[in-house]
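A protein chain is absent from this complex, but the other protein chains hold their places.
For subunit A:
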Amino acid sequence: MLKDNRIRVIIGHYGSGKTEFAINYAIELAKEKDKIALADLDVVNPYFRSREMQQLLEEKGIKVISSYVTGSGSDLPSVTADVLGPLQDKECNVILDVGGDAMGARTLGRYKAYFQKGEYDMFCVINGNRPGTQDLNGILHHIATIEATSRARITGLINNTHLLRHTTINEVLKGQELTQQASEKLNIPIKYVSVMESLVADLPKDLEGEIIPIRMIMREDWM
């Protein structure tokens, strides 16, 4: 995590778990680093956006940037110019939580100048249980369209295969195999395996990618 480049862009299929990953990643990172900003660039979703967790994240020292229209009540596709500050500040660790699919990745085009080799990482979140990314072709299609729209190359894959509370180790491993196929085909490494906290202890130790335990922060306990 500390070896990742300063600017981390989280992209992927709609509903793949980008926001939950981005928030958990930011919280982990905040344990090691001081200056962290998380920018919510989601112009696709009206619910379950990282801006809803602004208070929680700021308590942990993470600056949250989203729309200039505050709160959860807006579905305007607007992003504040404040995103540029942390992108330009070489001391700042930036996480860009991007909306789903190529449609969501469109916001990235505006920041192309900052996506220089060695300066940024772009991680693609994959849930092998989401229709659309259940097979290799689906994953390759999403990666190709997102890269074309964002005008940036993906530098790492994240296996985030789950079925919420119904997730089993087998689901994770099924997703790992799928992610592995994409990794070999594209020559992009698997950087992370994000897994529900309760399952981490039972995972095999030899998986490619760092394991990130996921606490379901976006999901209320009653869901």
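Here is the rule we use: a contact is a pair of C-beta atoms (placed from the backbone, for glycine too) under 8 Å apart; a residue touches a chain by one contact, two chains touch by 3 or more; residues count from 1.
The rule we apply is simple: contacts and distances are computed from a predicted model.
*Asks:* Name the absent chain as its UniProt record does, using one of the following: "Branched-chain amino acid transport system permease protein", "3-methyl-2-oxobutanoate dehydrogenase subunit VorB", "Putative transcriptional regulator" or "MBOAT family protein".
*Replies:* "3-methyl-2-oxobutanoate dehydrogenase subunit VorB"
*Asks:* Given the contact definition stated above, which residue among A:Lys3, A:Lys31, A:Lys117 or A:His166 touches the chain not shown here?
*Replies:* Considering the complete complex, A:His166 is the one touching the chain left out.
*Asks:* Pick from A:Ser50, A:Asn93 or A:Asn129: which residue touches the chain that isn't shown?
*Replies:* A:Asn129
*Asks:* In the full complex, which residues of subunit A touch the absent chain?
*Replies:* 14-15, 45-48, 72-75, 127, 129-131, 134, 162-164, 166, 220-223
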